[in-house]
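Apart from one protein chain that is not included, each protein chain of the complex appears where it belongs.
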Amino acid sequence: MLSTLIQKEIRALLLSPKFSLTLVACSVLILLSIYTGINEYKASMRLYETASQIESTNFQEARNLMSAQAMVHRQPNPIQIFSTGIHFDVGRLANIARWYDPNFTRSIYSETPVFALFRMLDLSFIFQVILTLFAVLFTYDAISGEKESGTLKLTFTNSVSRAQYLIAKMIGSSIGLLAPLLIPILIGLIMIQLFGIHLTTEDWLSILLFLGSGFVLILVFMIIGLSISAWTSKSSTSFLVLLAIWISTVMIIPRAGVIAADSMVNIPSDSELASQKSTFAAEKNSTFSKELSAIYAKRNEPTQGMSREEARAYRDEKEWEWMEEDDKLRKEKDAEISEYNTKLMSEISNKRNEKARLAFTLARISPVASFQLIAMKLSQTDLDLKTRYLESATRYKTEFTGYLEQKQKETGDPGGIRIEMNADGFKFDMSRSTGIDFSDRPRFQHPEVSLKAIIPQLLGDFSLLGITGLLFFGLSFIGFLRYDMR
Amino acid sequence: MFSTLYQKELKTLLYSTQFVISFAIMSILVLMAFAVGIQNYRNARTQYESGLAEHKTQMEQNRYWQMVDQKVFLPPDPLSVLVSGVSNDVGRKVSLRTSGDLVAEDSRYGDNTLLAIFRSFDLEFMFSVILTLFAIVFTYNAVNGEREQGTLSLLFSNSVPRTTYILAKMTGVLTALILPLLVVILVGLLLLPIFGISLNGDDWERLGLIILAGLLHFSFFVLIGIAVSAVVRSSSASFLTLLVFWIFSVFIVPRAAVLIAGRAVDVPNSDEITAQKSRYRIQLFEEDRDKMSSFQPSQTKDMQAAMGEFQKMMSGLSEERQKKVSVLSQKLDENLMNRERVRDKVASMIAQLSPTAAFTFTVADLAHAGLGLPKTFLSSAKEYKNLFDSFISEKTGSKTGGMVMIFETSDSERPTIDISEIPVYTFQRSNVGSVFSKVAFGLGILTVFNALAFVIAAVGFAKTDIR
Partner (left out) sequence: MQTTSPVLEAINLTKTYDYHVTALDNLNLSVGRGEIYSLLGGNGAGKTTTMNLFLNFIEPSSGKAIVNGVVTHEEPIKAKQYVAFVSENVQLYGQFTAVQNLDFFTRIGGNTHYTQRDYEQVLLRVGLQKEAHHRKLSGFSKGMRQKCGIAIAILKNTPAILLDEPTSGLDPKAGNEFSRLLAELRDEGKAILMSTHDIFRAKEISDTVGIMNQGKLVMQKSAEELKGENLESLYLHFMAGYMEETA
């Protein structure tokens, strides 16, 4: 009995004129989206590779510490073909230098605003906006439509239970809608291979998880459609209700949630942060230089009354000790500054996390938001992308400046202009081209998140999707049990 | 005859509960877009002001003009908040303390990535996505619904010319939709001054044109809805057709066109250009190194004087280098910018096959948030940099940027500077006349699309079977 009903559902779906049009439209969209995704990924990759190439050439050509400039470039992830997340919004490179904290600038959108105007066409978008709409479109009249055409009555003159009927509807329409989608997706995956994009096993698993969550999303919307159709007697009413639900879940709630959270929690912007940091640093530097002047004055006190030679001898004797003293003071100051910066950053990141949590809690009322979060996590283009890279870049900065200091010690290259002062006056010393080899420099470690670490983070959103699906399935059951067949 | 039909169209819509409910939802969304815009503008304003204040505190700590690290900030624009365009994607801060190219940093989306995930909810989104969907919902069964209902044959058993009918249909539906929508929009506009967003005459003109473009875009979808409903027999088929049309027109064609055309035009890699410049700069510096190293002050007793001499030599050399670099960078930049212009042009031309793209480009330009925004901001920053540089060289005798050396001893007097002397940066917004040709072109395209839909409806209905 059940299989007869399911077969009927599938057949009715496949034979309906709207099905072929929808299938063609969806296939075109999926292929177009994967194609543009590949294009964009390759463009990002080219950008990344050229930048890395340039950096290593710069290091090869650099012959002294002054021209040794390290840079960090973000590496694109192949899964962003499907889900671009915030990859194009976050700056793609950061300069590494001792005197400031790394900051990622020059996002792709800011460099090529023409792409920013309409955004990307990734599969995640197709799932969220277009396939959910079709899912609703195929189910809005599932029950009310059969009532209107009179077939509902005829079916139930036979010994069919309502539960059976509903389950058959569910299974039939999900197979009928999802199975055909596999074809263009498969072609898309082959396309990725043909375009020579290297994917690891973990990448494949991520892609599978992404597609799976996309299918779950469509399923959820189909169930919502079914349940609304089971609660309304006219298909035009259920259509209107579903359209309102679709607009609010897809277009309004995610945006509104984020906007509401944004205005509830106030966080200083990056430029405010940078200037707070530099204000603090400037203050510290100024007291540091004052202290140094005082110390110098003190050190010179004993030389008062000494002869020139005596003074020089005294200074030469003390030079090492003094240098160590100076160095210690400088390090203390630097440590204080970096401690302040770290504290500020962690405060801000706590606040950011709080805001993000609030925003996502509000946005997750819509299953579309849950899906988007899953997709971004899988392609590692989620909200933490920037923080992850900033943390790695900060670590790299410490490593790299340590390396430079060591090089400085080894080679005696001042790494800038040294002004030597003595009683004879002073002289300027520019660092000379000493031909330092930088090939042993520390390399930047890209922050990689393993799939193992990602999966636990997905569970929440997956279960949210599941709960929404079950809830509406329950609703459709209750609605249909009470349904007026007349 | 026409007026009877026209009135009937108005009444059938206004009397239907579905219409009233849908329209109410639509109105709420439109007002929401305004409210969100106002809120966003206030947030952006606060951020901008606190950024400025923070910058000022930072500046006040300077005691030497040479050390002043002046930055300019792009102020938020009330129009770009209603129509964000690319304004959230472009950098809003330019540091002037550089001898290289000016770079705008800290875009709002790059800064506040949370907002980038689901994008904003602005008037542009409202007009291009939500209202068009409603336009389809209101019109997908305008004609074939009457046929399915059976009123069409009764109607045409009278001596009603088909063109009169379809004209009355189009004008009636347009009136019933656009007039109330206009009232809602006017209420939204009224909210702006009430919540303290001051707009000048030019802003109002631009806003008026934005709304005109929005209504033209809306009316295109209304007309195409009627046209499809006149040509396609069943209302469910016409809805599906329109939905697919909507998806492609609103979401797909603009994106795909821009992405594919944008990548098809070969644009030089900006990183390579930057690297080329900086390599040249380093090479020049190396050439100057000997000169610098062999520097001997004319006397070695007075440190300040010797320092001044050194500085002077350094800034002289730096200026020389700068000149050479700028010759190269002009050549490179010109090529880059030309290619970028070609790419933007090709991409936008192809995208404008879809009326939504034409609408988006037009309103972005109107809201100071078009593709030209980054260039306008940078060139205004450049202009200001010249002013600032001459101010600084007046104060110090040398240019900004490059190396700065301050020699300070415990006994020397600690100087202070009054940063309020620094010339104030104002971002001059262009007036509406400057985008006139672009806007006229965009509005022209939208009008052509409307006319096209009008003709399709009229011709399509003349041939359709009314049984």
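Just so it is clear, A and B label the chains in written order, and each chain counts residues from 1 on its own.
Note that in this section a residue touches a chain if its C-beta (ideal position, glycine included) is under 8 Å from a C-beta of that chain, and two chains touch if they have at least 3 such contacts.
Predicted model only: the values in this text are computed from it and were never measured.
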| item | value |
| --- | --- |
| Chains still shown that are in contact with the chain withheld from the display | B |
| Selected from B:103, B:160 or B:417 as touching the chain missing from the view | B:160 |
| From B:151, B:335, B:426 or B:447, residue that would touch the chain that is not displayed | B:151 |
| Absent-chain interface as seen on subunit B, which is shown | 1, 4-5, 8, 11-12, 15-16, 149-151, 153-161, 465-467 |
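Heads up, the rule we're going with is that only the chains that are shown with their structure count from here on.
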| item | value |
| --- | --- |
| Mean-CA-position distance for subunit B and subunit A (Å) | 24 |
| Residues of subunit B that touch subunit A when the two form their complex | 18, 21-22, 25, 29, 32, 36, 39-40, 43, 46-47, 50-51, 54-55, 57-58, 61, 69, 71, 73, 85-86, 89-93, 103-107, 109-121, 125, 129-130, 133, 137, 236-237, 240-241, 243-244, 247-248, 251-252, 254-256, 258-260, 262-263, 269-272, 275, 278-279, 282, 285-286, 289, 292-293, 295-297, 299-301, 303, 306, 310, 340, 343-344, 347-348, 351, 357, 360-361, 364, 371, 373-374, 403, 405, 407-410 |
| Touching residues on subunit A, where the partner in the complex is subunit B | 17-18, 21-22, 25, 29, 32, 36, 39-40, 43, 46-47, 50-51, 54, 57-58, 61-62, 67, 85-86, 89-91, 93, 103-107, 109-121, 125, 129-130, 133, 137, 236, 240, 243-244, 247, 251-252, 254-259, 261-263, 266-272, 275-276, 278-279, 282-283, 286, 289, 293-294, 296-297, 352, 355-356, 359, 363, 369, 372, 376, 383, 385-386, 417, 419, 421, 424-430, 432-433 |
